[in-house]
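Everything on this sheet refers to the single structure shown next.
Removed from the display is one protein chain of the complex; every other protein chain stays in position.
Our next item is subunit A:
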Amino acid sequence: MMDLSSLLDLIDSTIRLSTPLLFAALAGLYSERSGIFDISLEGKMLIAAFASASAAAVWGSVMLGLCVGILASVGFSLIHGVASITYRGNQIVSGVAINFIAAGLTIILGQSWFGQGGRTPSLFGGGRFTAVDLPGAEAVRDVPVLGPIYSGILSGQTPLVYVAFLMVPLTWWILFRTRFGLRLRAVGENPAAVDTAGISVTWLRYRAVIICGVLCGFAGAYLATAQAAGFTRDMTAGKGYIALAALIFANWKPVPVMFACLLFGFLDAISIRVGGVELPVIGQISVQFVSALPYILTVILLAGFVGKATPPKAGGVPYVKER
């Protein structure tokens, strides 16, 4: 049987592991709601992780690292924007290209700058995000049940975790309560309607793509400067695709996106714990199988076995004025 403290531990790591997914999935939500499909979440996270870790290592400032990470990611999302909005190219091809460039570039630059086999130097002190203790966390620690929940889960996370989860209600509010959100939802469904209403489809989509870049920047920076203490090659390990799966599974809606990301984070957290554990009847669980679980679930979700996904109708289609 699992005791309370190990359950809390599991929830705690679920939250930490779902944070980068949540950033990336919300990033994809803005882009795809505007009608620009984005499979380059992975590449943008990777480049942001590398850029933020490099900057943090060189200048010793994690905030500077975050800014550089976001800039790098936004730069890549603008490449995707130019290719798919201005030049009306194929969005999948552009996305794949960005993923390849990011994978190669991070290794080559990392090797030539730091000479540590594609790693960036380990971050310490001000180069990393550290846990924030919420007020009163220590005081309530001994209160039964609620105490450990507050002090163990709600408190003691890195600031980016709070940012990620606050992005969920914020995204919902932007999407459904602001002018920008209304236009964003409209342009992904019927860009011609937006155009005839006198709104620039191009500018609207660029803004969505830039927001996507910013959030991917957060995701990458979280991986390299909060979760880990530096960049290692291919450290995103498919998280961008998992975020994409979560986005599709959640039908492009912000609150379900959060739950989908928590589900994937939970599977990840479990895989770390139960791998190699001896269970009655089943016997020893193979580590490889358990760590493959999130990816297997991704495949199942992406193959459309669960529920009916209705993507934004104009997604993936460049907007051309009809004659």
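Just a few scattered comments:
What we mean here is this: a contact is a pair of C-beta atoms (placed from the backbone, for glycine too) under 8 Å apart; a residue touches a chain by one contact, two chains touch by 3 or more; residues count from 1.
Operating definition for what follows: contacts and distances are computed from a predicted model.
The unshown chain of the complex is recorded in UniProt as "ABC transporter ATP-binding protein", chosen from "Sulfate transport system permease protein CysW", "Spore germination protein", "AAA family ATPase" or "ABC transporter ATP-binding protein".
Between the chain not shown and the residues A:192, A:210, A:287 or A:317, the one that touches is A:192.
For subunit A, the residues in touch with the chain missing from this view are 176-183, 185-186, 189-190, 192-199, 313, 321, 323.
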